[in-house]
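If you scroll down you'll find the structure; I have some questions about it.
Only one protein chain is missing from this complex, and each of the others stays in its spot.
For subunit A:
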Amino acid sequence: MRLQTGPFVFRINSPLPKVAESLHLLYDAFPLAEPDAFADFHVRIRISSGLRRVLRPQSIFDLDGIEPFKPLPGKQAFALLEWGMNWCIYSHAHQFLIIHGAVLEKHGRAILLPAPSGSGKSTLCAALMCRGWRLLSDELILIDPETAEIHSLCRPVSLKNRSIDVMRAFAPDALITAPIPDTSKGTVAHMRPSATSFAGIQDHALPWRVVFPRYREHSATQISPLSRADTFMRLVDNAFNYTLLGTLGFRTLARVIDRVQGLDAEYSALDDIIARLDALVAAEVAR
């Protein structure tokens, strides 16, 4: 299968029915690439052969025969595929400055949510998407060095542990895959991008705010501005290939900093922080 996800074409090969099922559920609105289009990555997900298949089945990911990860238990095949596809992008696509984080857009303004795992970034990202923000990406922020625009990947949002139930309650209509327990990140499930997000996959967006989310139980929503230098350095901390790009990385990030305001956001109630961000963007549009 040749799948077009934003700027990349993946040729995905897997004999596993579970993987096919999840792909169908999450990606069925994606365009299939033209058969003669160039596929950037030939990836495969399969179950190990031989004795292990019987004793302890393992799923193996490979790109052109290169296996970058240790095998995972057989049941985690789809999660491994998603991680593997991310790896393909962040370790090869140096035409972009790539930052670990989510990015969403409303009224032509993009909010970047750079954050390490466990900060509640994906939960907030999924919730914003369910309330009308367009998802560009949940894991990888792709910044074009030429234009400082962010390109959309529009891949499924990966939800972990408690956030799976939180999102089920928050958006009962959203499509979420069956949870995969006991991965290195706990239980993982994937949420399908919204129709709006699919529809806008070709539209790049300019960065407008950089929000560093921090979930803290029972806290009141608190949004405080950050200095430009702090915002810059925190983006560097979350970047995959900032040093690799050298001067180009610095220049690209400097262009981003010129456009954005950095914000620290502590929250516990999703509806509340979404209302605050909606108000921010509405005020900006009204100006």
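As a working rule, contacts are C-beta pairs under 8 Å (C-beta built on N, C-alpha and C of every residue); 3 or more make two chains touch, one makes a residue touch a chain; residues count from 1.
As a convention for this text, contacts and distances are computed from a predicted model.
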Options "FMNH2-utilizing oxygenase", "Nucleotidyltransferase family protein", "Sigma-70 family RNA polymerase sigma factor" or "ABC transporter ATP-binding protein": UniProt name of the undisplayed chain: "Nucleotidyltransferase family protein"
Which of A:Asp28, A:Asp64, A:Asp173 or A:Glu217 contacts the chain that the document leaves out: A:Asp64
Listed residues A:Lys18, A:Lys75, A:His94 or A:Arg214, member touching the removed chain: A:His94
Full-complex contact with the absent chain, from A:Ile12, A:Leu26 or A:Leu72: A:Leu72
Which residue of A:Leu3, A:Leu23, A:Leu80 or A:Leu226 touches the chain not shown here: A:Leu80
Subunit A, residues in touch with the chain not shown (by the definition above): 11, 36-40, 42, 50-52, 55-56, 58, 61, 63-70, 72, 80, 83-84, 86-87, 90-95, 99-100, 116-117, 184-185, 236-246, 248
